[in-house]
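Of the protein chains in this complex, one is absent; all others appear in place.
For chain A:
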């Protein structure tokens, strides 16, 4: 690539890119192994807020993916470090399964609200409670603002709509910690020690994966699996570096053109 330095890191989205719920994208495990044989760092970056890192790891290992917990960087990790840094006690609107990533954080008498993907908590009572806290001055932290995600039986609302609603109700702006925030992508590269211009991101979400990464200075590859819908590649400007059928094609492109 003219004007770019050699590729040092590949960031890979999980849900919708490597797997859809309990099914791996065909060929994805082998493709990941081929990528590992090249001299690039691999990190798994996800806005999956329902699950702790440990859960994610087990699910992917169960699907025969070869990865380690320290390679996973999630929006929950990013939220936790923000809470610690500002010494906030959160009302956590996250699924029970994600709570372990917040172990040790004081949640009594909350003075902040953290919104993740929590279908069980996105009900009228809990949202009213969150709303009243924010109206009284509690900061609103969004793990991410995805519009929707794909389930086996169809599309389902993500946390973004609920965060947007709370912002509207209280006339405040949420601090977003997950994709597509620039800070999320740069934090994910911290321990790799390379600059965004030396990294590429592969994901199924045009705005949050590809647009976000490109905005942070990386290349972005959009795969047509998961939540991808016809024409998504035209929703961002600049367009994706590449749009391809699925993860194995993305890896092939990297191995042949970017190294």
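In this text, a residue touches a chain if its C-beta (ideal position, glycine included) is under 8 Å from a C-beta of that chain, and two chains touch if they have at least 3 such contacts; residues count from 1.
Criterion: contacts and distances are computed from a predicted model.
J.: When you check the chain that is not on display against UniProt, which of "Autophagy protein 5", "Phospholysine phosphohistidine inorganic pyrophosphate phosphatase", "Mitotic check point protein BFA1" or "Actin-related protein 2/3 complex subunit" does it turn out to be?
T.: Result for the unshown chain: "Phospholysine phosphohistidine inorganic pyrophosphate phosphatase".
J.: Considering the whole complex, which of A:63, A:105 or A:157 touches the chain not shown?
T.: A:157
J.: In the complete assembly, which of A:81, A:97, A:128 or A:234 touches the absent chain?
T.: A:128
J.: Contacts of chain A with the missing chain: which residues?
T.: 119-120, 122-125, 127-128, 131-132, 135, 147-148, 154-158, 160-162, 164-171
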